[in-house]
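Have a look at the structure below, then the notes.
One protein chain is absent from this view; the other protein chains keep their places.
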Amino acid sequence: MKNLPAYIVLLPLCSALLSLALSKIHKHLGRDVVFGALVGSLVLSVVQLVRVIQNGPIHYIFGGYKIPYGIEFSVDTINAVIVIMVCMLGVLSCMFAFNFDKNGDALQVGGAYTMHALLVLGMVGMTMTGDVFNLYVFLEITSLTAYCLIAMGGSRGIVSAFRYLLVGTVAATFYLLGVGILYSVTGTLNMSDMAACLKQGNNDSAMLMAMMFLISAFGIKMALFPFHGWQPSAYTHAHTGARPLIAGAMGKIPAYAMFRYLYCIYGKDFKYFRYVLLIIGVISVCGMIYGSVRAMAQKDIRKVLAYSSVAQIGYISLGFAIGSPLALAGAFLHMLGHAFMKGGLFFAAGAISWKYGTFDLNDFGRIYKRMPFTAGLLTVGALSMIGIPPTVGFFSKWYLACGAAQTHEYVYIFVLVLSSLLNAVYFFKVIEKVFVQADKNRKPLHPEGKGVTEAPITIMIPVVTCILMILLLGVFNVKVIDILLISLKGVAL
Amino acid sequence: MMTQIETILAGKGIYFLTLLLLTLGLYGIIVSRNYMKKLICMNIMQVAVIFFFLCFAQKNSGTIPVAMKHIVHAVEYINPLPHGLMLTAIVVSLGTTGVGLALLTRIKEKYGSIEEKDIIEGEKQFR
Amino acid sequence: MILTALDYRPGIIVLLPLIASCLIYVLGEHILPNYREAITFAAAFPMAALVYSMIPAALAGKEIGFTLLEIVKGVPLQFSVDAAGMIFACVASTLWIVTSCYSIGYMRGHGEKNQTGYYSAFAMCLTATMGLCFSANLLTFFIFFEVLTVATYPLVVHYRDEEGTRSGRKYLAYTLISGQLFFAGIVILYSFTGRMDFVPGGFVNTGDIPMPWMLAVFILMIGAGIVKAGVMPLHSWLPAAMVAPTPVSALLHAVAVVKAGAFCTLRVVLYVFGPEAARFCHGSEILAWMAVATILISSLIAIRKDNLKARLAFSTVGQLSYIILGIAILSPFAATGALYHIVAHAFMKITLFMCAGAIFVTTHRKNISEMIGIGRQMPVTMTCFTLASLAVAGFPFFVGFTSKANIIMGAISMGQPFFVATLIVSALLALTYLMPVVLLAFKRDFYNSQFPVKKEANLPMLIPIMITAACSLILGVMPNFGLHLYGLAAMAGNAIFGLSL
Partner (left out) sequence: MRKVLPLILIVICLGASFVTLDFLPEIGDPSSKPNTHTTDYYIEHATTETNAANMVTAVIVDYRAFDTMYETTVMFIAGVAVVLILASHPERKNRIRFRKVRKKESRDGKPVYRTINKEVVIPLIEPMIMLYAIYVLFHGEISLGGGFQAGALLGMTYILDVMVIPERDSLIRLPKDKSTALGGIGTFIYVLTGILCMAGGGVFLEYEKLPIPMHALEKHSTGMLLVEVGVAICVMATIITILNGIMERVHFDDDTD
């Protein structure tokens, strides 16, 4: 069991590599293997979390070399939790994607699931790795698979993917530049070693410069406010089967990486730390408001959700900007919660488009009569986005606000309030459409056969799981926060 | 004065050049209206960073990092690590460029052009 | 709150309507309406019984309840029973039965659509209300407060039409904004004091929070309460919500929502800040003057309304401000009166609304000017209406008198003659806007022309009306009848101000 972290990344990797070969045997064999591997990763990641809680952080060094020389996976409670989140969303969206691969040939089906598994792998790897350059490689795996999955969404998908490719490569280049600067003053690539080296030397200006590059790199990748330009069209036009995963998890992982740099590598001893936090705080606040305002004007549910992601990512980075343990825990809780909210809302949107082939909000009139669970998910997800208890959105907001109050940054509390009110404006619009607006004549694309009243079981499982996760994460948030705080205590302000 | 400039240029001038290359690439990405040109500029950026990394590997009077019997000191070999890293970076940039070109091919097919304004115009016909 | 005895009854009480709500939502369309309504009653009767069973303990001053789990770091989700919560719980659980019964008559008599959603959301409102009653700390309270906000929304937009949508939006705008500000207030308060639990007499010391902040927090926190209670500059959602079916209005105005607002104000002012801190930061003065203004202005507006439900709505706005005023006077008598007015107003106003609904279902008339002579057709209904109107005006031997007398005594004891005058004037105004309805209804000249035959509403509607009208009379004569509600109110009032009985 000592190879646990390795197994978690190897399972999806192997399944992805063999998926195309297996697809030649049978069209769906590759996809089933990928699904099985993702489930395996999920189980293992849960085991890993249990072990991390019991025995403390895991440091797994590939090749068995000493620490700054080999590549290390360092798993503490925070990233163990995030890995579970990614794997879970990966499994759910893989299951969900079963319904959207009907008219591809073996190559396309196998290729799509290859990309799917590799996207999960890239995100898991980015979360667990303890090596700055390894992070870059995983970042590129994540990006390349994402470009491909977005491009598979159709004619607008390719343009969105191309724009994302340009911007994403700029981000990767900036990241590499930041790493280069840090490498030039420390000579190491291992994160913990780098943190130790940076504490010794007087490298403040180099660190500040690197941090500027890193913030813009991760800002682009997580679609933080001034860098979000690629995001709405990419989320909107991605392949329907992959959209929940892309929108749900992809923005969070660079955010976690940013946290890693801010708090684990730089730490509070960094001379300009306050200024950096202030910058992040300001852009998060702008993003929270801007994203919500833009989301109000949209008529396409995908666009609404995409712009709302711009706002919600702001919550996470706001937590980083506040920096007290509770606020950081709140940011991570929001990361987990938002993955299921946004993923879930895209599951719901996907379910509706599976059934009626539409994403237009105006076609959603009283859809709850035909699809009660989907409507339930839309409602629960929307309430969670606004921050109504007992959904997880409220509790993450609570911790963020408490953290802000602890550090006496009351402005942030009011920004949170304002942002959730703005969220309410457009999410209640969605709820209004779903429950109140008059019925439109919608023709189901798929006949309602026996047993299939709402959508096939592979769509319903993700939908119901997301509802449950939003509520359970909300009600039992203290357990999550306790787990997160084990690792956060050492690094927070 | 001149000698000062000379030492700075000799010691650190190359960084200036790589950063110049980087900013040129960035400028190109922002300014050019042709997607192919954007892709080329993106490549320029990547190359700039690769140069930037390789600068750290240089050692005065160092030789290539292949172990030889008569050279024993670490000082005499140049730094192998950035070279290894940049091999990865090159492969990544190759992959990115490949995907980008494939996308461009498709865009050209779909929209009949790779000029930004034509594409924006063409996007309206798809949902 | 420090609990003296572990008791899971509050939790079960909260859980019952929640289960009912979920069952109705999931099964509602697939089972017969009779079974659906049976679910409601299956939850309502045991719930009421459980609430009543806790009265002895509450009267004995025992703090019973339990901690469910830690809902956020450092703050538990805790339920406990105290006198003030008990009063509200008694009222809500009793009136749920009554309103459910009435709803059946109304909904069927009127052939409404979306009944499943209606009953489901109704039960959800009761969950939230019961949670509010038994919350032992601010966060638990806030959670149920927000649930109530959301659960009421489907009721407001019940008709799914243009107007309903518009008032739904208005309702949400008011309640969500105030709710979020409440949230901010709680967070800031928590960061300063580190405490959350309700204590009779409050836990905020005057030195805990620097002065400008203290007032700001006070205003943020009472904001949510006074919006829900419809205090004047923030009342306009309430008349707009009148588009909903009458049982909903009855619920909104008499049982759950507005009372929750008043109860919220009570908890914040008297159980969080406490009389001293509230007086210290001048928050109570602001609150009192707002209430006074509301009482007078709303009564004046009510006189001019022709639509019966609108008139009653403005009457509600005024009556709720009695409670707010009672709280803001900060004296034991006034607090007792305010608490008892929750009971009083519930019974009076629900009678009036149900009468209005009965008239609407039977004759399809909404406006007072069309109801001249209706007393002939519906004598029982109109008699009940008369009783309730007198109670609202505060006639002796009616339930409204007891509470108002207490508030007036409180105002006198605090040396506030203006408040006393306001209360008396408003009683007269109440007579002015309610008596014409009664007088017109029994106008003999029109008996035969418009309403020739005697035709009451159906029984499920009539019986609740009679019960509540009878209650408002009986409780006026014997304030402690049955549930010892007055005793509870007095207990709460004394506990807040640290007096022993």
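Lettered A, B and C in written order, each chain numbered from 1.
Going forward, a contact is a pair of C-beta atoms (placed from the backbone, for glycine too) under 8 Å apart; a residue touches a chain by one contact, two chains touch by 3 or more.
Every value quoted in this text rests on a predicted model; they were computed, and no experiment measured them.
One chain is not depicted; across the entire complex it touches A, B.
For the chain missing from the display, the contacting residue among A:78, A:120 or A:141 is A:141, taking the whole complex into account. Residue in contact with the omitted chain (choice from A:13, A:283 or A:311): A:13.
If you put the missing chain back, the residues of chain B touching it would be 8, 10-12, 14-16, 19-20, 22-24, 26-27, 30-31, 55-60, 62, 64-68, 74-75, 77, 79-85, 87-88, 91-92, 94-96, 98-99, 102-103, 105-106, 109, 126. Chain A meets the missing chain through residues 2-3, 6, 10, 13-14, 16-21, 23-24, 60-65, 68-71, 103, 105-108, 111-112, 114-115, 118, 125, 131, 133-134, 137-138, 140-141, 144-145, 147-148, 151-152, 154-155, 158, 181, 183-189, 197, 203, 205-206, 209.
Rule of thumb we're sticking to: only the chains that are shown with their structure count from here on.
Note on chain placement: the centre of chain A and the centre of chain B lie 29 Å apart, centres being C-alpha means.
A straight line joining the Cα centres of chain B and chain C is 69 Å long. Shared contact sites, meaning residues of chain A that touch two or more other chains, are absent. The touching residues of chain C, counted against chain A in their complex, run 25-26, 69-73, 117, 139, 142-143, 146-147, 149-150, 154, 157, 160, 164-165, 168-169, 172, 176-177, 180-181, 183-184, 187-188, 190-191. Against chain C, the residues of chain A that register as touching in their complex are 326, 329, 366, 372, 383, 386-390, 394-395, 397-399, 401-402, 404-406, 410, 413-414, 416-417, 420-421, 424, 428, 432, 435-438, 475-478, 481-482, 485. Considering their complex, residues 133, 136-137, 140, 143-144, 147-148, 151, 154-156, 158-159, 161-162, 165-166, 169-170, 172-173, 176-177, 180, 183-184, 189 of chain A touch chain B.
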